[in-house]
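One protein chain is absent from this view; the other protein chains keep their places.
After this line comes chain A, so read on.
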Amino acid sequence: MMLGRTLLLAAIAMVLHAAYSVYEHLSYLKALGKPEGTLPQDIVVEVIAAMFIGILGASLNNPQLKEITWRSEMKKRKMDEMDARPGFANYTHRGNSLFGVSK
């Protein structure tokens, strides 16, 4: 789904942006000389928002759901498939005469 994919991409972009902001903030603090400062609030909010949007996007971005019941699976099968018994198949039949090339 298009919506799922765009949301997922937006969430990834937000996480990358937040990561870069943290890096910038830390280098700013290092420049000021107090490297143990706390992280600004808005970066935390951005990361958490990215998580929720990412979850939403990942849930919507999925392939077509398939049925899980045996019933729906058996509906697609045919009698010949079920009774095929390939390990015991017979190869001494008239196929040679009917389809083979004449020597």
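By our rule, a residue touches a chain if its C-beta (ideal position, glycine included) is under 8 Å from a C-beta of that chain, and two chains touch if they have at least 3 such contacts; residues count from 1.
Convention: contacts and distances are computed from a predicted model.
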item	value
Among "Elongator complex protein 6", "Phosphatidylinositol-glycan biosynthesis class X protein", "Phospholipid-transporting ATPase" or "ER membrane protein complex subunit 2", UniProt-listed name of the chain not shown	"ER membrane protein complex subunit 2"
Selected from A:M2, A:L32, A:I68 or A:M82 as touching the chain missing from the view	A:M82
Touching residues on chain A - with respect to the absent chain	69-71, 74-75, 77-93, 95-101
